[in-house]
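Omission of a single protein chain aside, the complex is shown with its protein chains in their original locations.
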Amino acid sequence: MSTVLTVEDFSVDYAVEHPVHAVKNVSFELARGEILGLAGESGCGKTTLAYGINRLLKSPAVITGGRVVFHDAEGADILLPELDDKALRAFRWDKLSMVFQGAMNALNPVTTIQAQLEDVFKTHRPYWKKADRVERAGKLLETVGVDRSRLKSYPHELSGGMRQRVMIAMALALGPQMMIMDEPTTALDVVVQREILREIKRLRDELGFAVIFITHDLPLLLEISDRIAVMRAGEIVEIGESTELYTNPQHEYTKKLLGSFPSLTGDRGAFIRSGVDETAGGDATRASSGHEQATSVATSTGGAA
Amino acid sequence: MRYVAQKVGFYAVALFAALTLNFFIPRLLPGDPVDILLAKMQQKGPVSEATVTSLRLLLGSDSDEPLFSQYVQYLGNLARGDLGISVSYFPAGVSTIIGQAIPWTIALIGIATILSFVFGVGLGTLAGWKRGSVLDNFIPVTTMFQAVPYFWLALILLYVFGSILRVFPLSGGYNVYEATPGLNWTFVQSAVLYGTLPALTIIISSVGGWLLGMRNMMVSTLSEDYIVTAEAKGLSPMRIRQSYAARNAVLPQFAGFAISLGFVVSGSIVTEQVFSYPGIGNALFTATQNNDYALMQGIFLVITLAVLGTNFIVDLMYGFIDPRTRAKR
Partner (left out) sequence: MSTIDLGQLADPNSPTGDSGAGAGRKGLTRVFPHVTPKLWVGAGMIAAIALFGLVFPFVVQNPQAISDVGLSAPSGDHLLGTTQTGQDVFAQLAYATRGSLLIGVLVGVVAMALAIVFGVIGTYVGGFVDEAFSLFSNVVLVIPGLPLAIIVSSYVPQKGLVVIAFVIVITSWAASARVLRAITLSLRSRDYVAASRVSGEKTWRIVAVEILPNVLPVLASQFLFAVIFAILAEAGLSFLGLGVSGQFTWGSMLYFAQNGLALRLGAWWWFVPPGLMIALLGCALSLMNFAIDEIINPKLRDQTRAGVSRADRKRLARAEAAAGTTEGATA
């Protein structure tokens, strides 16, 4: 099958005093090897959705409905909500792994990188010998551009970018078919961010895993994803191919989101990003592409871009 | 390495403070202890000049020598192991008495404290891991035990197990009639039997503290991000509990262990008195009853050294188990 994950009608509630519908009837498909971006502002439910898929939610969050089906490359279809504990543990990381934001807290502060990579192997590949585990761990680090000697380091001894690379390496350990990345670059500065993104893309091209990339940073997704889903208040309001979404947004919210990011070109204070000028009243002149708009503005002010 | 240097520096200062304190207390407080002591001693037998001098150095009196040179001589005496002569066990030297009593105390406290720590932390791990379980309801009970004075608990245990049930002996460190001290089985057996009640007292009183502390830390730790990562990795619950949660939660307990040692030593003094256990605490008690200042000072010094030493070792170990301390900014 060319789809690796099917999510149908998935809903999650927070069962508190006034129940919060964090995820409302979300449906989408993830194709094998695809990078699907999941964008939205804070509190829209993207992290809840991600955790929900992998059944990592803790009370008071409750999955109130829907299907999550993982289409294993080895043939079987796995219904995620119905796995028992043991099967779920075997499934996790082997077929679906995750990269979390803020790797400082996501890595165990008192054990070495090597130990943390090794325990994945000890759990999922118990028949491997120590030497093999260490070898594979070293190889993983090198894959993401971290020197093998870092195996013996502790998380606090690494820089932010390095830690994130380690997390990615760890996620790749068992050769999963898909990864969920939750704001993996948000805590990093832009230069490092770019490197990490390139790394992810390169690895995807090489190894062929699918990615759900969650972030609030929509322009970032425009760079890296194949398709983008925009989420708002628990629902997916628009989903489509990246370039298409950027040039021809359908939903009002998508347009708003796109228009909210300041552009590097154009007039100051206008917050113009794409072809949509939010500050101009009514349906003022709309250029067919943002590039034209920016150029025309630059010309009118007499300066070269 | 900076960490080790810091610790060495600190304990050196603490040691210096303890020695100085020991030097000044008898000199600052009212009364002239030396005269009292000498009077008592002379009742028991002849007192040599050397003894008088060393006593004066230890406890101070109206001598013409400047304070500072007295201090230096005092330190010198200490270095040679001369802690004076005891009044209650005249003419035995203080060092001898302490030397005989210390192994008992170390054995008792050492074993009891370690057992408390292990039990408390172990139970605390379980209590924190399975929230809302049966163990949670035990906590108020064990904490109540913490507030019970050691000796009260000791006496009750003694009453119940010694007098009524006659399971354990009423006093002493070992059966003086049947066993002789040494590395023989009879002696060890006897020592263990006699030491059980005192040890039990200490353990019951202190388990609660470790349990509660560990449980609270486990609860805090379980909401950390790396626990979620561990779960997402599909690791077994046992592994998560031990290598991820407990391993992190135990750190503050370790730090607290050193401090608690001081308190356990204090509590054991009274416990030993209750059980007439031949340890340091009992000796201290006898000393206070007889105004045996030299022995008291000596014991205080030794206790302080022991506590400082143990603290130092635990601190070093902490630096070993928590890698973050090694990289102090």
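Chains: A and B, in written order; residue numbering restarts at 1 for each.
Methods note: a contact is a pair of C-beta atoms (placed from the backbone, for glycine too) under 8 Å apart; a residue touches a chain by one contact, two chains touch by 3 or more.
Keep in mind that what you see is a predicted model, and the values were worked out from it rather than measured.
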From A:13, A:34, A:94 or A:199, residue that would touch the chain that is not displayed: A:13
Selected from A:44, A:137 or A:170 as touching the chain missing from the view: A:44
Omitted-chain contact residue, chosen from B:42, B:69 or B:163: B:163
Residue in contact with the excluded chain [from A:60, A:175 or A:208]: A:60
Of B:71, B:254 or B:300, the residue in touch with the unshown chain: B:300
Touch with the omitted chain, as defined above, among B:144, B:167, B:188 or B:313: B:144
Chain not shown, touching residues in subunit B: 10, 13-14, 17-18, 21, 25-26, 29-31, 33, 131-132, 136-137, 140, 143-144, 146-153, 155-156, 158-159, 163, 216, 219-220, 223, 228, 258-259, 262-263, 265-267, 269-270, 273, 284-285, 288-289, 291, 293, 296-297, 299-300, 303-304, 307-308, 311
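As a working rule, only the chains that are shown with their structure count from here on.
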Centroid distance [mean C-alpha coordinates] between subunit B and subunit A, Å: 55
Subunit B - residues contacting subunit A, complex: 224-226, 228-236, 239, 243-244, 247-248, 251, 321-324, 327
Subunit B partner contacts - residues on subunit A that touch it in the complex: 54, 56, 88-94, 97-98, 100, 102, 105-111, 119-120, 123-124, 154, 156-157, 170
